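Report on one structure; see the data block that follows.
A single protein chain has been omitted from the complex, and every remaining protein chain is retained in its original position.
To keep things simple, chains are lettered A and B as they appear, and every chain counts its residues starting from 1.
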Amino acid sequence: MIVEETPAVEPRAELGRAALRTRSLVAGAILTLVFIAAALISFVYTPYDVTVLAIPNRLMPPSPAHWFGTDHFGRDILSMIMVGARTSIAVAFIAVGIGIGLGVPLGLTAAANRRSLLDEAIMRGNDLIFAFPALLIAILITAVFGPGAVNAIVAIGIFNIPVFARVTRGAALSLWTREFVLSARVAGKGRVRISLEHILPNLTNLLIVQGTIQFSLGILAEAALSYVGLGAQPPTPSWGRMLADAQTMIGLAPHMALIPGMAIVVMVLGLNLMGDGLRDVFDPRIRRSRS
Amino acid sequence: MSLLVVDNLALSIGDTPILRNVDVGVDEGEVLGLIGESGSGKTMTALSIMQLLPQAARATGSVRLGGNELMGLEEGRLCAIRGNDIGMVFQEPMTALNPVKTIGDQVAETVLVHAGASRREARDIARETLNRVGLPAAEFPLDRFPHELSGGQRQRVVVAMAIALRPRLLIADEPTTALDVTTQAQILELLRKLVDEDGVGLMLITHDLAVVAGIAHRIAIMRDGEVVETGDTTALFGTMHHPYTKALFAASAHVPHRHRRPAPGPGQTPVVAVEGVVREYPLPRRTPLAPRRSFRAVDGVSFVVHRGENVGLVGESGCGKSTLSRAILALDPMQAGSIVLDGEPLTGRGGASQAARRKMQVVFQDPYGSFNPRHKVERLVAEPFHLLAEPPAGAARRRQVEQALEDVGLRASDADKFIHEFSGGQRQRVAIARALIIRPALIILDEAVSALDVSIRAQILDLLADLSNRLHVSYLFIAHDLSVVRAITDRVLVMKAGRIVEEGTTEEVFKNPQHPYTRELIAAAPNLERAMAARQAEGRR
Partner (left out) sequence: MVNFLIGRLASLLVSLIAASVVIFVVIEVIPGDPASYMLGLNAQPDTVAALREQLGLDAPALQRYFAWIGGLVQGQFGISYTYRVPVAELISDRLWISLPLAVYALVLSTLIAFPVGIWAAARRNSPADITVMGATQLGIAVPNFWFAMLLVLAFSITLRWFSAGGFPGWQAGLFEGVKALTLPAIALALPQASILARVMRSSLLETLGEDYIRTARAKGLSRRQTLWRHAVRNALIPVLTIIGLQFSFLLAGAIIIENVFFLPGLGRLVFQGITQRDLIVVKSVVMLLVFAVIMVTFIVDIAYAIADPRLRRQR
């Protein structure tokens, strides 16, 4: 096989320009940033105070005074969405952090010690967690240890660990056979050093993409847990619980059910678009086939 | 009348022009060799003839097969022509076959799609065709799957699929590049036989002048999307007109200049002494209780490389040469034997002391995979400093890196670039700089020029010879391409099935091969001079 004389990988500046050209990335980033901004702003300002009940104003449809209407306790739904965004983002984000923090080292270790007992143990551990339906683990943990945001984080985080471990191990294994890693071994470097200097930096693109995917799954998982009452507890607002509250009144006040659901959809959509866009930007082959 | 006439073919993909004014032709019973380096447009020409171009491609000009215009023909008629009147053989036999269908089904499919034959008739034709290409029924029943065949055997199946309906034109795009030398000779022989027996016109596309010299009646040379010269093979090699043709020919036959080496003095520590090395791989068990079998990739190999000499290690794929080189580089453990590098022994367990590792470095085959894409060249070239007791730092380190880059023909300022900013040949130069920087006693070059274009290859071989002369470093040159080994080594070892079957000075082994395998290898290797001499003899008759 004769390789062509032209280089195959594009330089950094090209990457930046390509990023801006990728529509899904831009759209996704904008959507995601809107919610993050809303969550941050909610710390200093919300249109109405969500801790104050205003029964006389209950179940009002969207109006200039209340852009998204009010719920069954008279609380402004827009404010609830903003504060609820805090919960969703925090839970999903920290859960991804747990997944990366524990999963990536496990995956790197497994790949660096391929076919050893350690590798087998890590793989079996992964398979074991995967044998349990994700939400079931979360429900079990939050039920046994008590509901609440912290336990939700732990529960969702536990499922992220084998995902990142498996993804890291797979990518790292193929990198270990690459010739630049062989050269590093010939230069006398040990497994840990190679994992940190050569393998990990070449995994960052993959981890970023997977991270956005797990983030979006975390949002959905947190919503499901809150919906069944196992997530963040009152008075902390959360999108999932808003939907649970809305369910009984869905005939009377459909906006109560529509708005939080759409918030979830738009946030998850934004993250997924961002993830897709990042994947396209990072993989030069896809870019070239588009042009 | 010409079978195939391509007239003024031009092709562009999107805004990029790919082909310009391409004029080629093939007659019945004739072999046309289409030569070019990578990027010359030869594959695109073939795909244009087949009208199998990618979506964004725009082609103009004329492609006539037996007088009928193919350009602009509607897809249904083209499907009827492909496989029936024109057959095509591609480069990569390992991926050219559908892995989940049997070889019988895949060859029969050609027949079923065109001739409206019954299942039984199609299978009969498939059987007969597979016999013709050298895959007899006894060992290769129709229900074999592709993964059960070797590369050469798969390529024969691909040829069978292409010729099942006895097309008038056969296009073969680098059909033997991915194959071993001996297998290559067999496939070329098969193609020649088909041309003789069926009178089919063959367009053989390759980058290797030697391959084409032996088999082609006429040659067309392509460069940058244009045909620069065409003509009868013998005439062309006798009198080359276009400067590119001359350059290509010179590069193919290039032999770098090397100094005469003084014979090694007695008692001098050899650069590397390999003694009885055995390397085994465990194989999966057939049943859970069966004893574990293993495969011996290296079976008791011993040799020595003396100071000041370059040694070549030659063999086909699967002979164990890469496994041996990995054992010497202390990347894998040995099951038996010993390796001593300039006096420093290896542990044998896949590890080596810093002292031992300092004595050797490596240059690999793939110029793209050899480097971490995220590091700058300075960091890449300086990586072996890790092995020194007192690695240089700061300005001293930078100076040494710059010196190494200049030694290999690059510029000092290249140290600040990223590796993707360089071409394939330049990357190999960086790899050589990295290998040289701590002045090891031995550099192992594992197929280091195999992936390069012929003209670039000649330059790199020159560089290697020059460095060897100046810096007194020894090479262990591993290759499957005999001509390359001949050009640059003093002694050569021939390896087969894990053993060294012949050993001697390079000239001796090439002129007077003793072992039957060596003879087979040398006879099979396409040799430009030999082919030329044969043609000239033929021409004079």
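Quick note on the criterion: a contact is a pair of C-beta atoms (placed from the backbone, for glycine too) under 8 Å apart; a residue touches a chain by one contact, two chains touch by 3 or more.
Note that the structure is a prediction, hence the values are computed from the model and not measured.
The chain not shown here is touched by just one of B:100, B:138 or B:395, and that residue is B:100. Touching the missing chain, out of A:41, A:65, A:136 or A:196, is residue A:136. The chain that is not drawn here is touched, among residues B:36, B:83, B:369 or B:425, by B:83. The chain that is not drawn here is touched, among residues A:95, A:220 or A:281, by A:220. Listed here are the chain A residues that touch the chain not shown: 124, 127-128, 130-136, 139-140, 143-144, 216, 220, 223-224, 227-228, 243, 246-247, 250-251, 254, 257-258, 261, 264-266, 268-269, 272-273, 276, 290. The missing chain lies against chain B, touching residues 50, 52, 75-76, 79-84, 87-88, 90, 92, 95-101, 109-110, 113-114, 145, 147, 158, 161-162, 284-288.
Please note the rule applied: only the chains that are shown with their structure count from here on.
Here the CA centre of chain A is 46 Å from the CA centre of chain B. Residues 1-11, 178-180, 182-189, 198, 201-202, 291 of chain A are the ones touching chain B in the complex.
Residue ranges of chain B in contact with chain A, taken from their complex: 14, 37-39, 91, 177-178, 207, 329-331, 352, 354, 357, 360-362, 364-374, 383-384, 386-387, 418, 420-425, 434, 451-453, 456.
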